[in-house]
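Here the complex is missing one protein chain, while the rest keep their positions.
On to chain A.
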Amino acid sequence: MLVTELLQTTPDPAAETALTLPDYDPETQAALFRYLLRLGDSVLILGQRTSEWCGHAPVLEEEMALANFGLDLIGQARMLLTYAGALEGKGRDEDTLAFLRYEHEYRNVTMTELPNGDFARTMVRHFLFASWMVLLWARLQSSADPHLAAIAGKAVKEARYHQRHAGGWVVRLGDGTALSHDKTQAALDDLWPYTAEWFESDEDDARLAQAGIAPHPGEFAARWRETVTPTLAEAQLRMPPESPFRSHGRWGRHSEHMGHLLPEMQYLQRAYPGGKW
């Protein structure tokens, strides 16, 4: 059974036995586990951040759109973390992985944990991230790993809508009033340095690329830039210069904001261990 066929309602404790697991050598299996955390944690943490807009969005309709974004991302996280737990084979289900790890064990890219800031910043971040994910999911659809390929098939459609909707806002705000332009440009300038991390790689990435399981992160750098450039130009935004700054969320070294996000996200599972809906 594929992981996309599970998870209709609550976490499935039988996932570890229900899933048909590919037969990998131990090194590949461990590398894939870490890769699934990197991807799964990124969408989990951005989903958590996006959900913070509930009750605060500028208009009711946009609040629903943001809630939908968050739910899409958390749905992707559920599949990735369920598969990661099953692959690891130590009895950790999606909830255990999502809510009962410590800060340094999370592997999300740093941009996802940064505070939402204003609406412009939230939309710029979502547009940059979704534009990357569209490229990544599209390539993962042909992954040699059947579960990852199936997850990508579902997620790529969600990411395309996120890119389109958030991109629309980037243009409206960037090419809007002087004030909205300045806020959007400031958000882009602040967030841009955090994108460099997405295209960095290590031996896990090399191993998975070699096995045809996941594309090499570096292959997206130029294409991602080509993808976002027309929207930024239409939005009258100036592309920030390259900077030597590197964030390291994918290696478990987080910004100071992660330590504030986790207690809120983990509160229920820490206060009521094993609690279910």
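Here is the rule we go by: contacts are C-beta pairs under 8 Å (C-beta built on N, C-alpha and C of every residue); 3 or more make two chains touch, one makes a residue touch a chain; residues count from 1.
In the analysis below, contacts and distances are computed from a predicted model.
**Student:** Name the omitted chain as UniProt records it, choosing among "Trehalose import ATP-binding protein SugC", "HTH gntR-type domain-containing protein", "Oxidoreductase" or "Phenylacetate-CoA oxygenase subunit PaaB".
**Tutor:** Its UniProt record gives the name "Phenylacetate-CoA oxygenase subunit PaaB".
**Student:** If I consider the whole complex, including the chain that's not displayed, which of A:Glu62, A:Asp118 or A:Asp190 touches that chain?
**Tutor:** Reading the full complex, the residue touching the unseen chain is A:Glu62.
**Student:** Quick one: say which of A:Gly117, A:Pro146 or A:Gly168 touches the chain that got left out.
**Tutor:** With A:Gly117, A:Pro146 or A:Gly168 as choices, the missing chain is touched by A:Gly168.
**Student:** Considering the entire assembly, which residues of chain A contact the chain that has been omitted?
**Tutor:** Residues 59-62, 64-65, 68, 164-165, 168, 172 of chain A touch the chain that is not shown.
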